[in-house]
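First, the structure itself, so that you have it in front of you.
The other protein chains are all here in position, but one chain of the complex has been omitted.
Order of writing sets the chain letters: A and B. Residues in each chain are counted from 1.
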Amino acid sequence: MALRNEAPAQVATVAVFRHRTLADREDLLGRLMLAPAMAYVLLLVGAPLVLALLLSFSAATAGSLSFSWVGLRNFATIVSDPQFHSALSNTVLFTVVSQALVVILATAGAFVLDAAFVGRRLVRFLILLPWAAPVSLAAMAWTWIFDSTFSVINWTLKVAGVLHGWFYWFGDPTLAKIAIIAVHVWRTFPFATVIVLAGRASIPRDISEAAVIDGAGFWRKLFQVEMPLLLPIVTVAVLFGVVFTSTDLGIVYLLTRGGPYNSTHVLASLAFQRGILGADLGQGAAIALFLLPVLIVVAAAMLRLARRTEVGT
Amino acid sequence: MTARRALRIVRRAILYVAATAFTVFAVMPFYWMILTAFKTNQDLYVGATDLSHVPWIFNQRPTLEHVKLLLAHTPYLTWVENTVFIGALVVLLTLIAAVPAGYSLARLTGRWGERLGIGIFLTYLIPPTLLFIPFARVIAMLGLQNSVWALVLVYPTFTIPFCTWLMMGFFRSVPRDIEDQAMIDGYSRAAVIRKIVLPLAISGILTVVIFAFTLVMQDFVYALTFISSVGKMTVSLGVPVALVRGDVFYWGSLMAACLITSIPIAVVYNLFIDRFIAGLTAGALKG
């Protein structure tokens, strides 16, 4: 057969590259291709993280490159600082309240977006806007919405007859905190909604249908069938939300700069004020490090979840 | 029968009310941006105590004054240029590192690659808040204070881990048989990646480009920490920090800037969100 007659020529052509080269060596190729990313992460995430630890034990300033060991002095200073206490409790408050609201909104939002109705795609697009827009620009829009003189919220409440006095949003500690939480909720609920929506889509329809056939009512179906199945994915959304909210600097910085009377500082904004504006890197690093336990807990939870789903699949 | 129909109608009504409520909540600030950006100052700066003046609508003809002011008399366009410049370089660095790493973790490194992949993903959880202080020190040592290069250097610290994870998911969704087939058809592993895997992962790569760029646009903290001259700022730093002159806010131009910047990003982001979620979940499931 003609095709077979070509064989010798073919072997000759291949002969030049016949043996294993680097392009064939999967183990070496694998390491080589991973190297740039690993190097970047180790040098510019790993090393700075260690440096953050070192700085927190030093009296380093932004201006000079000197580095003097002061032991636990930075920690002693901040632990006895009432402003640190309020920053810590604000961080917890903002995170817990906003994420609790986000869970409720995101679950409800996913229900809505999962239903078939006219204009669903448009609604989905619009609901995602807050997450997609750059956070600092969105924060500016909210600053303007909460403006003490021109607040459109005040106008609306007045017209509705709900508000009798006047809300000085960023002049009152309680109102300022409410405003900050509102913006956090507004910003993170779209992301959580999309994640929960993806989770709902992955729940097999027949489970849900079987529950209906078994005679489960809407609420029983919701709490006994759908909720347990959704729990892992909701947890993922919450974990991301906790990280984004607890470490956020932009919203507090742009809305209130920590005011009024330093009453709305969070760890991130206080660390920025002390470390960068106040040029005391050591103290700034020490303040920021208080976020580390939160992140470690979140990371551990993520790993456990990942392992569970691995077993499940 | 009628009770059932009534129930259905009530359910429908609840659904539409809920959908409307969610949409209004999400969109309100953007609607407010539009109003502010195109209202005349006379229409705009009416105190909210004047209940007869409705702020939710245009009471006078819309104007382009604020947009003109923004484009002609503010550094906005310079900030856009800076952002695009930084964004392009960061995207490039991210692709160079994350695409090969994603493939390596998906196919070449076996079991320990799986663990390493999760490790790399977890570094994405380390927030700027924890790193901006040591970075201030590192940037100072490198002499990059107040330079856009500081941002080019720092932004890949969050784009690379995240995009590596995404790419890993996309590469895992390419059937392994096809790669094996190409190796038997006469190609080395490296040639298979070039001729088969990359063409099949092109939409994944596009997703990564979009998300790396979006992450760059989202950053405020690093820009605030490293950049102090107005001429070197990015959009998301310059608009909130440097459009404010003294105590007077130019709200019209400011909201115009927010609007012009946010909407295109939001649209593109929206187009890719499904691929993005697919990449995230594919990365999480074992291939």
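Please note the rule applied: a contact is a pair of C-beta atoms (placed from the backbone, for glycine too) under 8 Å apart; a residue touches a chain by one contact, two chains touch by 3 or more.
Assume contacts and distances are computed from a predicted model.
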Chain excluded from display, named as in UniProt, from "3-oxoadipate CoA-transferase", "Cytochrome d ubiquinol oxidase subunit II", "ATP-binding cassette domain-containing protein" or "Sulfide dehydrogenase subunit SudA": "ATP-binding cassette domain-containing protein"
Full-complex contact with the absent chain, from B:L200, B:V230, B:I263 or B:I277: B:L200
Option touching the unshown chain, where B:G47, B:P62 or B:G186 are the choices: B:G186
Residues belonging to subunit B that touch the chain removed from view: 175, 177-178, 180-188, 191, 196, 199-200
Hidden partner chain, residues of subunit A it touches: 1-4, 6-7, 10-11, 13-14, 17-20, 24
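The rule we apply is simple: only the chains that are shown with their structure count from here on.
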Complex interface listing, subunit B residues touching subunit A: 12, 15-16, 18-19, 22-23, 25-30, 32-33, 36, 44-49, 51, 55-56, 96-98, 100-101, 103-105, 107-109, 113, 116, 118, 120, 122-123, 125-138, 140-141, 153-154, 156-157, 160-161, 164, 186, 188-191, 214, 217-218, 220-221, 224-225, 235-237, 239-240, 249, 251, 254-255, 257-258, 261-262, 265-266, 269-270, 273, 277, 281, 284-286
Subunit B-touching residues of subunit A, taken from the complex the two chains share: 14, 17, 21-27, 29-34, 36-38, 40-41, 44-46, 48-49, 51-52, 55, 60, 62, 65, 105, 108-109, 112, 115, 117, 119-120, 123, 125-142, 144-145, 149-152, 154-156, 158-159, 166, 186, 190, 194-195, 198, 202, 243, 247-250, 253-254, 267-268, 271-272, 275-276, 281, 284-285, 288-289, 291-292, 295, 298-299, 302-303, 306, 309-310, 313
